[in-house]
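Every protein chain except one is present and positioned as in the full complex.
For subunit A:
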């Protein structure tokens, strides 16, 4: 019978792999994980939470900008999208980054409906990523509490 630790580790591995396969994360996230060691044990968690705060703020800005019906400041929206794209590519949030690319195009073509749609999608996407990463971190904590070691997952 598998021990609890082994079960959790397997769960963790499977979940991580599924996140990569489903396109939520990409290699940049792997790089981030490499930077986490004894000196900075919470590096990934900190970066990721910073990223999500950033997301919220930027999405709020963009929503406010898009609310000014009639004279939407597309350049403001565009710069926020640019920032979001940069953040997401730094963290390895593949889907969010992809959505930002589309969003940028909508901004450049000044399409209001496109921007609104993209904004909604980005919102949904980052929230779902947040939930998934939260699950992942919970799994890590469980493994650590059960006395195991967080397995290295090679994609």
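Convention: contacts are C-beta pairs under 8 Å (C-beta built on N, C-alpha and C of every residue); 3 or more make two chains touch, one makes a residue touch a chain; residues count from 1.
Everything that follows uses one rule, which is that contacts and distances are computed from a predicted model.
Here one chain is missing from view; checked against "Exosome complex component RRP45", "Ras-related GTP-binding protein", "Ethylene receptor" or "General transcription and DNA repair factor IIH subunit TFB4", UniProt names that protein "Ethylene receptor". For the options A:8, A:77 or A:91, the residue in contact with the chain missing from this view is A:91. Contact residues of subunit A toward the unshown chain are 1, 27-28, 31-32, 34-35, 37, 39-40, 43, 46-47, 50-51, 54, 78-79, 82-83, 85-87, 89-92.
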